[in-house]
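Omission of a single protein chain aside, the complex is shown with its protein chains in their original locations.
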Amino acid sequence: MTSPRLGADDVREIARLARLDLSDQEIAGFTERLASVLDYVSQIERAEVGAAAGPPEGQPRPWRPDAAVNPQGFDVADRLLAAAPARDGDLVVVPRVLDAE
Amino acid sequence: MMDPFLDTGALARLLAAGEATSRDLTRAALHRAEALSHLAAFLHLDPEGAMDSAAESDRRRSRGEARGPLDGVPVALKDNLVTRGLPTTCASRILAGWIPPYDGTAVSRLKAAGAVVLGKTNLDEFAMGSSTENSAFGPTRNPWDTGRVPGGSSGGSVAAVAAGIVPLALGSETGGSVRQPAALCGVLGLKPTYGRISRSGLVAFASSLDQIGPISRDVEGMAWVLGAIAGPDPLDSTSAPAAVPDYAAGLDAGVAGLRVGLPREYFAEGLDPATRARVETVAEALRDAGATLVDVSLPSSPLGIAAYYVIAPAEASSNLARFDGVRYGPRARDPVDLEDLYVRTRSEGFGDEVKRRIVLGTFVLSAGYQEAYYLKAMAVRRAISADFEAAFSRVDVLLTPTTPGPAFPIGERAGDPLAMYLSDVYTVSVNLAGLPGISVPAGLVDGLPVGAQLIGRAFEEATLLRVAAALERAMPWRDLRPDVAGGGGAA
Partner (left out) sequence: MSAVEYEVVIGLEVHAQLLTESKAFCACANRYGDPPNTHVCPVCLGLPGSLPVLNAGAVERAVRAALAFGCEVHRESVFARKNYFYPDLPKGYQISQYERPLATGGAVPIEVQGEVRAVRLTRIHMEEDAGKNLHGADGLSRVDFNRAGTPLVEIVSEPDMRSAEEAMAYLRSLRQVLRWLDVCDGNMEEGSLRCDINVSIRPRGESRLGTRAEVKNVNSIRFVGKTIQFEVERQAALLARGEGVRQETRTFDSAKGETVFMRAKEKADDYRYFPEPDLPPLRLEEAFVGRVAETVRELPLAMARRLQEELGLSPYDAGVLTAERDVAAFFSAAVQAAGPARAKKVANWMMGEVLRRLNEEGRPLSEAKMTPPLLAELVVLADGGQVTGPAAKRVFDEVWKGGERPEAVLDRLGLRPVSDDAAIDAAIRAAFARHPEELARLRGGEEKLLGFFMGQAMRETRGKGDPKTLNARIRALLAGD
């Protein structure tokens, strides 16, 4: 497989998926730079390596015991919420969500 | 006046002998950090917190309750390590003003060992870069030549150690972000085995590659800090259950009989001849100390950068999705709707290189391309691991250059991502394989430091430290000191 040429429209669409807005000028610059990186990266396609399997093997790790221990408690919940840029009481506020996931 | 370039071992002995207090050391470090502010090594200093910790350390010591050699020693932390009550920005506008409510595991362990946190150091935004130029708050400068980059992304931590502000610092690695700047600034930089140090509290760039790494002027200090922060952590499922040895114990054992492999792919085209010569000097020093040099091959390593620039951005594109302006960090003004909130918050908050990598990562994971890129890169990654495994059946450690050459001028590679990426050509494979690697100073090329990299088997950091200690004795680098303008007599 040859490396796909990323056009400006592709870059715009991918940026949309990532919730990034790029100006036309940025799009042009990104397209060119990404193309050179993808060209370079495409050498892995030619590499003779084994078939892709799962992630590397590791030792089994212990799981967390099922206990509700939040030593930080509500106090920390308050501090966590304090970092939210917009709040209404104990709730975090965002512009209205249209359709429910 | 105290010599600012004293290393951790020397400072620990001064503290133990009562010849200096932690407050003395901390005050001196704070003064020097201020005096050397033109290096932009720090993003935030915490004078009050540091002096309080130093005073506590001194009280412990006076009661005979010092916690070990690091108690009272000033340290610097890369600003992608989460610190309770201290800003943690990752050098990004998207985290401006965020004050974390918790300490990461390595940070809390370092504090528990008594180390005094001086402040948070500069980095490439979200650790994405090899020069510390991609910081939203301006580039860090190389103490050896302020017109040059210190390397990156842990450039701030490395510059702080190299400039004699602190003897120890923590950085983080994803593809060489500790070893590469350590080489370019003439200090020691360690990338431990993946899983050796908990990643809890390290803001993720690429989760399967990230690892916290210490930066030090002496091997002994490196051994202490690694011992203090390594080990399993119930907050990180990828932290390894392996026991933590006493890393300082075997440092004097020497390298007699050690088999040192020189992978020929790492000495090929692209390596600056003068840098190559310095690394060969290191090889000779090891041979003179009783080690055997062995020619080996790591045939897949040349594909390392390519695989890395698929896997790391892929994971990053997902890891950075949480920066959405909903729960923390700044939010774009007056969003007209939810999409607008997301898009403007992220577009205003992230810098160009971060955006580039998010786009690249999103692309390589997207439907139709995942197989050609992500899955293939994972296969290359396994091939690279297999190469190392084969090599380590014949040798105990590998010796390579850390970088292709010395530090480059600020701005030189800013417009050419690929050229920038290639400065990690000798380090990324180690991250891909999850192995430990250390960069040791290898001397100067035209007045600029370069480094030699030692790579070990998984969880054999002790071997790397033993070899580094042998080199420290054979070719002492304590005398390698940058002439830092303006930093002379503050302490």
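When the chains are written out, they are named A and B in that same order, and each has its own residue count from 1.
Just so we're on the same page, a contact is a pair of C-beta atoms (placed from the backbone, for glycine too) under 8 Å apart; a residue touches a chain by one contact, two chains touch by 3 or more.
In this text, all values refer to a predicted model and were calculated from it rather than measured experimentally.
Participant: What are the shown chains that the left-out chain touches?
Facilitator: The omitted chain makes contact with A, B across the full complex.
Participant: Out of A:24, A:48 or A:66, point to the residue that touches the absent chain in the complete complex.
Facilitator: Checking the options A:24, A:48 or A:66, the one contacting the hidden chain is A:66.
Participant: Specify the residue from the set B:208, B:439 or B:453 that touches the hidden chain.
Facilitator: Only one of B:208, B:439 or B:453 touches the chain omitted from view, namely B:208.
Participant: From the list B:90, B:438 or B:484, which touches the chain that is not on show?
Facilitator: The missing chain is touched by B:90.
Participant: Which of these, B:31, B:44 or B:327, touches the one chain of the complex that we don't see?
Facilitator: B:327
Participant: With the missing chain put back, which residues of chain B would touch it? List them for me.
Facilitator: Residues in contact with the chain left out: 81-82, 88, 90, 95, 98, 100-102, 104, 199-204, 206-208, 234-238, 314-315, 317-318, 320-324, 326-328, 338, 342, 362, 365-367, 370, 374.
Participant: Footprint of the hidden chain on chain A, which residues?
Facilitator: So the residues of chain A touching the missing chain come out as 17, 19, 54-55, 58, 60-61, 63-70, 72, 74, 76-77, 80-81, 88-97, 99-101.
Just so it is clear, only the chains that are shown with their structure count from here on.
Participant: Just curious, how far off is chain B from chain A if you go by their C-alpha centres, in Å?
Facilitator: Chain A and chain B have C-alpha centres separated by 23 Å.
Participant: Provide the residue numbers of chain B that touch chain A in the complex, in ascending order.
Facilitator: 98-99, 101-102, 195, 208, 234, 237-238, 240-241, 300, 303, 305-307, 309-310, 317, 321, 324-331, 335-344, 346-347, 350, 352, 355-356, 358-360, 362-363, 366, 369, 372-373, 375-383, 385, 417-418, 421, 434
Participant: Once bound in the complex, which stretches of chain A touch chain B?
Facilitator: Chain A residues touching chain B: 1, 3-4, 6, 10-11, 14-15, 17-22, 26, 30, 33-34, 36-38, 40-45, 47, 49-53, 55-56, 58-59, 61-62, 64, 72, 76, 79-80, 83-86, 92, 94-98.
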